[in-house]
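Left out: one protein chain. Kept in place: all the others.
Letters A, B, C and D mark the chains in the order given here, with residues in each chain numbered from 1 onward.
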Amino acid sequence: MLDHILSILIFFPALAAMFGFMIQKDSIRAYGVAVATIEFVLSLWLWFAFDSNVSGMQFMEQLPLIPAFGINYILGVDGISLFIIILSAFFTMIGIASLTDTKNVKNMIVTLLFLQMTMVGVFAALDAIVFYIFWELSLVPMLYIIGAWGGPLRVYASVKFFLYTFAGSLVMLVGMLFMAYFYYQATGMWSFAILDWYRLILPETFQLWLFAAFFIGFAIKVPMFPFHTWLPYAHGQAPTIGSVILAAILLKMGTYAFIRFSLPMFPDASVFFMFPIAIIAIIMIIYTAMVAYAQEDVKQVVAYSSVSHMGVIIIGTFALNVEGISGSIFLMIAHGVVSGALFLLVGVIYDRRHTKMMSEFGGLAHVMPRYATIFGLMLMASVGMPLTINFVGEFLSLLGFYQQSHILTLLAGIAIVVGAIYMLAAYKKMFFGEVTNEKNSNLPDVNKRELLALIPLSIITIWLGVYPKPVLEPINNSVESIVQLMHDKSITQEAKSRIPNLVKGVEISRTTAGEAH
Amino acid sequence: MEIGLNHYLVLSTILFAIGLVGVMRRKNLLLLFFATEILLNSVNIAFAAISHYYGDLTGQMFAFFVIAIAASEVAVGLGLLIVWHKRHGKIDLDQMSTMKG
Amino acid sequence: MEIYLYLALFSPLAGSLFAALFGASPRTKIAGIVPSFLLFVSFVSSTVLLTHILSGGDIVQVEMMTWMATGDLYIPFGFVVDQVSVTMMMVVTVVSTVVHIYSIGYMDHDKGFNRFFSYLSAFVFSMMVLVMSDNFAGLFIGWEGVGLCSWLLIGFWYHKESATWAANEAFIMNRIADLGMLIGIFLVYWNTGTLQYAEAFAAMGDLDTEILTWMGIFLFIGAMGKSAQFPLHTWLADAMEGPTPVSALIHAATMVTAGVYLVVRANPLYDLIPHVGLFIASLGAFVALFAASMALVNRDMKRIIAYSTLSQLGYMFVAAGLGAYWVALFHLMAHAFFKALLFLGAGNVMHAMHDELDPFKMGGLKKAMKWTFIMMTLASVALAGIYPFAGFFSKDLILEVAMIEHHYIIYSVLLFTAGLTAFYSFRLVALIFHGEERYKLFGVHPHEAYKFMLIAMSPLLILAIIAGSFKMTYFEMVTAVLPATEYHVHSAVTYWIMTIGTQVFVILAIAFAYKKYANSSVQVPDGTSVMENRFCYKVLSNQYYIPYFFEEYLVKPYRELSTVFWKQVDLKVVDATVDGIAKAIYGTGEKTRGMQSGNLSTMLKWMVAGTVALLSLAVVFGLAVRYSGEIKTILSGLGVQ
Amino acid sequence: MFEAIAFYLFAFLTISMFYITVTTSQALYALTALAAGMIFISAFFFILGADFLGAIQIVVYSGAVMALYAFGMMFFDTTRDVKEKSGNKYIVSGLSILAAILVVVIFAAPMVSTNITANYPIVEGIGNTQEVGMVLFTKYLIPFEVAAVMLLVAMIAGIVLAGKKMDLSLTLMSGEEIQHAMEEQNKKVLV
Partner (left out) sequence: MLEPVNVSMESLNLMTLAPMLIPIIGALLIIVIDIIKGGLDKTLYVGLSLLFLLMDFGSLLEASGVFAQSGTVMGVFDVMLIDGLAILSQFIIVGASMLFIPLALTHNRFHEFSYPEFFALFLFMISGFQFMVATDNLILIFVGLETASLALYTLIAMHNRDKSFEAAVKYFTMGALAAGFYSFGSMVFYALTGSVEINQMATVLAANNYADIGYVLVGVVFMLASFGFKLSLVPFHTWAPDVYEGASAAMAGFMSIVPKIAAFIVVMRLFEFLIHSGVVWLEIILYIFVIVTMTAANIWALVQTDVKRMLAYSSVSHAGFVMAAILIGTTQANSALFLYWALFTFTNLGSFSMLWISRQKHLPAHQASDHSYDKFAGMIQTAPIAAVIMALFMLSLAGIPPFALFWGKLYMISSAVTGGYTVLALIMALNSAIAGYYYLKLIIYMFMKEPVVGNDGHVYVANSTLALKSIIGFAAVGTIFALVAVNPLLEFITSFVYNSGY
């Protein structure tokens, strides 16, 4: 069973979803929770069985799919993908568990289970086409969730989300086909296996073009400035559960793909584009943070804050050293937890008041102290308070990038300032002051079902903030192998010097830092 | 002066163009079908001419089949027109635009 | 010894969590008593550690567990109790224990009693982490932790707009500085490969001065935020919106001194870059004067004390910047005691006056509040630096340092500031306790604070009086890790002239303050007096218009720019481009769908048109091929290759 | 010389006939002109030695097709003036003239006719019909048979479309109406 655990993780929820059609409406929630819990337990088992000292892929599965065209069903996890898989299982579980009563609950739960399949699939896939399949497929359930359960602009938002991402990923697909073609030219064999592609050393110009093609697909997904405008709509209109999963998992696909595809496949291009991308990331960080500050709708604040945080993740990724990449992966998980929790929290108040406008609130701390506390905790995590989960990621990401550029890191570091500005302003508007709106004066505090989701998230937020080692260690091992691969593969002098060589030890990286200064 | 293949080809082209004028200009479907006959016939001249100048029978064969095709087209075309006429009492194609966009 | 270390460190956390358990329940005394007791435990443990260190014991260093480890980066939760940190621990635990006990009384009637203790103990924990950490990352944890607690406590009365505003201001300003600190930490890491103090400092000797300079600057930027140095000082005065015990603990005794602590802790670094040190000292001197000047005219009791704190922090930075780290630390300690005392006294007054803050509306309170009067007067005396109180030993030492290091400008500034300090301190005392009982106009019936609150304050009083006598013991202790420069004015005559001169100057200032404010002619100013309309007064009472400047030129533009970014850029440019593409495509469809008119004639025309278009292309191409030679000639004639 | 005269004569005639066909507003004129044009075309066939084709042209076109059209015309009652809303004449004439000119420009050029081998050469002294028959029933047997199928298709199509059964549209009738109509039909059959 352990040999096929990844397949099981992928297809179990889908299968369960099919059976879900037959379940009575009354018991569908219990069914959903049960399935998601089993899935989560399986994912924990995966973690348990995972050997964190091995840097390469584990639990590999291979099955020919279209061997004539080099497409195979290849799965595997390493430290990079492991935790995102667990996170997606976790979020589906608490998402279903804390689902509020909506119309068509059955459809919702079935959709969520399908979505889970695609999420796990994306992170477990080691074949570009299999990856692409899940990548695209993940759009469909999300489209439905936003479009069917969303706010007044839901159709616009869902279509925008879908088409934007779809367009981007098609460009990426062309890139993949080119990559496969180059592989074919080099070896005479068609292959879409990522691990095969890793071995391919491309001339720099090819790298640049391919990097750009992949970049468009990933950047829209992340979303990077200026491709981010679908996100506020999607979040603003999506139901709580949609926003949670979108922010926690789906956005991570983009950044994950950068690490899985762009960096190891195009090390020279990565170095070439490092500064432009860093500048985009900085724009994301500062600009979207400012936009977030101007928002009137609390959900939009969180939505834009996601973009801002994704900027930090990108910065970390393009630090191209172990610290930065590990940090960015950790931050992916951290941001997943925190923004997921924040969206859940916004959902809590939305369920009670059916509005998300901050001007409608004020003084909620009087009425809903527990809610205010948990919100406060997540707020602090979001602004990167040490000993919360976000800090570890942010710190490492920025630390990593500092090796590449000082001034850009300084600019990127503004994240911690502007992040605090919009978050505190929003918190102040909602929770502080007197209760001005009559409708707010008798709101019930968070109930048990909501706590069911929020308490575990709070615990994770603190736990991984204080003791990130169990997660960071496997990540670190896998990242080291990727960085080494990049170093070995790179052809330009620039890239060789920018990407540290881990084999020779730390000396080289230090001198480069000294020179760069 | 010698009449060469080119003469026939040009003649064929001119007739073909006349056919095109008819096809584009005619609004009465019956008269439009006349124009399509012209198109096919003009080509037949060229086929016969080429066949003659190359001393090859294939051209004549082609023309032969074109005639057959033209004839069957007439049958089907008239059938369609009859049905339409029964319903509407007219065969003006301007009134035939319920579907558009 | 490690057990004491852990006890000292984690007792406050336990207290905080304990109080947090009662967070949602109504006020119970136990939520105050247990944390106070636990803090006392922490205090005792710190004392044990102090005695251990004093008795020549080894430095206690523990590594609790790994925090972050990736790549070459390795950050543990490591704690160290050495001479410096133990001093800080003592200061922190003493003051916080006092403040906790005091708060039981002070917050007696507050709804958020339990919550308050939770926050307060959490603060102490963060502060302990800050001072005890053995690496920069741990320092940063504490650094941010105290910031968070400060935010929570300033905004404790969150229904007050001003309080929450001040809380956010404090947090954000600190964040700006923290960014500098973070960059400093990155610099340390990438240049030394570690964040452990010991190893990092050891490695710094081999580094470029330029890098070190940057390191020093960035770390100091962090310190500037926490210690509210110009231009990041505005939050401190606004932070007085918090409950008074908070001001005493956080914004006088402990947190604001973290910046000084950082510079002291990083002394091996700053020793290597004296020019940065000089900058720090100059800034400190400037802030000392600058803050004191604002305190002169202020009409808010707590703000006056806050400015005085700011001013004293300036002193400390002068000392630290000039390399007299132990002096800075000493002043830090002494200051903590008397300033906390002063704040707590102010708290008593506030309670008595029903949260009135304007000293002009008080007067003659010495009858009603005898003990408070005594304590505040003594604290002010200590602050003014009158022999033999604590302030004398620490502050005069700083003047001497400036003198000895030949920084006469700094010296003169500091000397002048000392006079100002005396003046505004006693202006306050005079306005509150002497003169007419103006409060009667406002129908207030002041009363003395609870006995146990006064008793709780007494250790501070005692320390404020006698702290100076620890000087030699302290010196011997801390010089084990800090540069042991002794500052003696070489000529005894000069020394005496200086000392006595300073004393006289200060006493004169006090006398002047008494003369001006302790008489019965003092009225509640109504904005009409000549003085109030003077330019200087306006500048000072508006804090040099700096908050105004911040509001007008930073906050407002930021807000407006944000709105512009959202409404104009994000929606009208970025998003509109995307939608524009979509709309353009859709619009093209709408416009051209007329091509499909449904008319057969049109369709046939399209077919023919298509064919003709193809034909023309074919002919063009055919001709081009046929005449390609000629075309090439023509093109080359035109210069087209 | 005779050939040239004949060519130009018949060219002129066909062009004018067809021109009348496409421009006249009298359907009858159009039909007549078309028939005449067809016959003149057969003249070209005879000139070019494709006797069989010429005969077919006259028989099929003038005989069968024209007769069909004539019947159609009577049926549609288009003997009167045909009123046609003419669209933009410039487009029509412009496109056609352009097409003609473009093709003529190319066709005016002589062709390189090397490498051309006659696959089914015209042998002197044998009747055209014989030759045609020979090729038609060997090489083009299959197309010939398929043409037969095509004519069958056309026949069926004509019968079906013009048939009475098309008058009632089952597509537009609801289930009950169809039921009803069927019963009516059965009655008729019985009667």
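Note that in this section a residue touches a chain if its C-beta (ideal position, glycine included) is under 8 Å from a C-beta of that chain, and two chains touch if they have at least 3 such contacts.
Keep in mind it's a predicted model, so treat the numbers as computed, not measured.
Shown chains touched by the hidden chain across the complete assembly: A, B, C, D. Here one chain is not drawn; of A:L9, A:L82 or A:I133, the residue touching it is A:I133. Note that of A:P67, A:P203 or A:P276, the residue touching the chain absent from this view is A:P67. With the whole complex as reference, residues 103, 106-107, 109, 111-119, 123, 126, 130-131, 134, 138-143, 146-147, 149-150, 152-154, 156-157, 159-161, 165-166, 169-175, 178 of chain D touch the missing chain. For chain B, the residues touching the absent chain in the complete assembly are 5, 9, 12, 16, 19, 23, 29, 32-33, 36, 39-40, 42-43, 46-47, 50, 54, 56, 58-59, 61-62, 65-66, 68-69, 72-73, 76-77, 79-81, 83-84, 87, 93, 96-101. Touching the omitted chain from chain C are residues 582, 585-586, 588-590, 592-593, 595-596, 598, 600, 602-604, 606-611, 614-615, 617-619, 621-623, 625-626.
Just so we're on the same page, only the chains that are shown with their structure count from here on.
The pair with more inter-chain C-beta contacts, choosing from A-C and B-C, is A-C. We define each chain's centre as the mean of its Cα atoms; on that basis chain A and chain B are separated by 65 Å.
Centre-to-centre spacing of chain B and chain C amounts to 94 Å, using the average Cα coordinate of each chain. The geometric centre of chain B is 6 Å away from that of chain D, both derived from CA atoms.
Shared contact sites, meaning residues of chain C that touch two or more other chains, fall at 601, 605, 608. Multi-chain contact residues of chain A (touching two or more other chains): none found. Pairs of chains in mutual contact: A-C, B-C, B-D, C-D.
Across the complex, chain C meets chain B through its residues 593, 596-601, 604-605, 608.
On the side of chain D, the complex with chain C involves touching residues 87, 91-92, 95-96, 98-99, 102-103, 105-106.
Residues 160, 163-164, 225-226, 228-230, 287, 290-291, 293-295, 321-323, 326-327, 363, 365-366, 369-370, 373, 380, 383, 385-387, 391-392, 395-396, 398-400, 402-403, 406, 409-410, 413-414, 416-417, 420-421, 424-425, 428, 431-434, 466-469, 472-473, 475-476, 479-480, 506, 509-510, 513-514, 517 of chain A are the ones touching chain C in the complex.
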